[in-house]
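Entry: chain A
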Amino acid sequence: MTSSTSTAQGGVPAIEFKDVVKRFGDNVVLDQLNFSVAKGDRVTLIGPSGSGKTTILRLLMTLEEANGGLILIDGDPYTHEYKGDRWVEIPEKRRRVVRNRVGMVFQQFNLFPNMTVLENIIEAPVNVLGLKKADAVARAEQLLEQVGMSEKRDFKTNQLSGGQQQRVAIARALAMDPEILLLDEVTSALDPEIVADVLGVLREIAETTDITMLLVTHEMQFAREVSNRVLMFDKGQIVEEADPETMFTHPKHERTQEFLKAVLG
Partner candidate 1 sequence: MSDFLQTLTSRLPSLGDAILVTLELTLGGAVLAMALALLLGFGARTRSLWVRGPSRVFIEFFRGTSLVVQIFWIFYVLPVFGFKMEALAVGIVALGLNFGAYGAEVVRGSVASVPASQWEATIALNMSWFHRVRRVIFPQAWALMIPMLTNLLIQLLKGSALAYYITLHDVNFWTTQLRRATSETVYSFTAGLLVYFVIAYLLTWGMNALEERAKRRLGRGTRPSLRDVVGLRPAVGTAAITGRGTAA
Partner candidate 2 sequence: MTENGIWNWEHAWEVLPDLLEGLVVTIEATVVGMAIASILGLFIALAMRSPSRWVTIPLRFVVDFIRMTPLLVQLVFVWLLFSTIPTLVVGFTVLGVHYATYMSEVYRAGIEAVPKGQWEAATALNLPKSRTWRAVILPQAVRNTLPGLGNYAISMFKETPFLFAISVVEMYTKAQQYGALTFSYIEPLTLVGLLFLLVSYPTSLLVRRMEIRLA
């Protein structure tokens, strides 16, 4: 069992994993994982392929179901809870209340092809959060400005390049005003020369908001600039955690040293 508690200020953590178990068939991906992320933290998950990084983000977005343990958002049970001794699923209705606080940006953008850029962004704010359409549009335009996509407002999504689509996807996630933003290798489907644009957008968000961010990335330089904590995963366990400076310059654990050597060359 690995335990990792946030070093940041006290209070309820934004995210807390308690003994979370995740299996795919016989393959135990997460074995009683414990860790927490304080509000406003920017946490980067690193680790070899197959170590379970994506699985953690997908559990947080309820795209996968845990096989045991608790996931708490701001201290609230999210996907499962204990009723007495029984570990039970929380019904969709209650999950939706908590899920409003979590947003996600995908590696493959996953924009809706049947909507324009603007429609992609306002769809959920209007129909999920119940914003007035005019307000949602105003906010969407502001976000498009921020990600540098204002001119493409009325384009269909498949008329955009990958980098443009990803910037729209980021705006779409932000339009829901999430407290927590999950980013899973958001630049790895992009051509190298576009990566910097998207990272620039994310850097600005990190600087101008207090959104809690949990990100998986292979861009170590970016992780170093943006995050204040780095968690090194191996085989579904946290083997080391530190601030980025320490992690990247003086890794303690052997596995971390090997991994960073392989990635940084």
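In this section, a residue touches a chain if its C-beta (ideal position, glycine included) is under 8 Å from a C-beta of that chain, and two chains touch if they have at least 3 such contacts; residues count from 1.
The candidate set was assembled so that all candidates are chains of the complex that A comes from, given by their letters.
Quick caveat: nothing in here was measured; it's all calculated off a predicted structure.
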Result, touching chain for chain A in the complex among 1 or 2: 1
In the complex with candidate 1, residue positions of chain A that touch it: 61-63, 92, 96, 99-100, 102-104, 106, 108, 110-114, 123-124, 127-128, 156-159, 172-173, 176
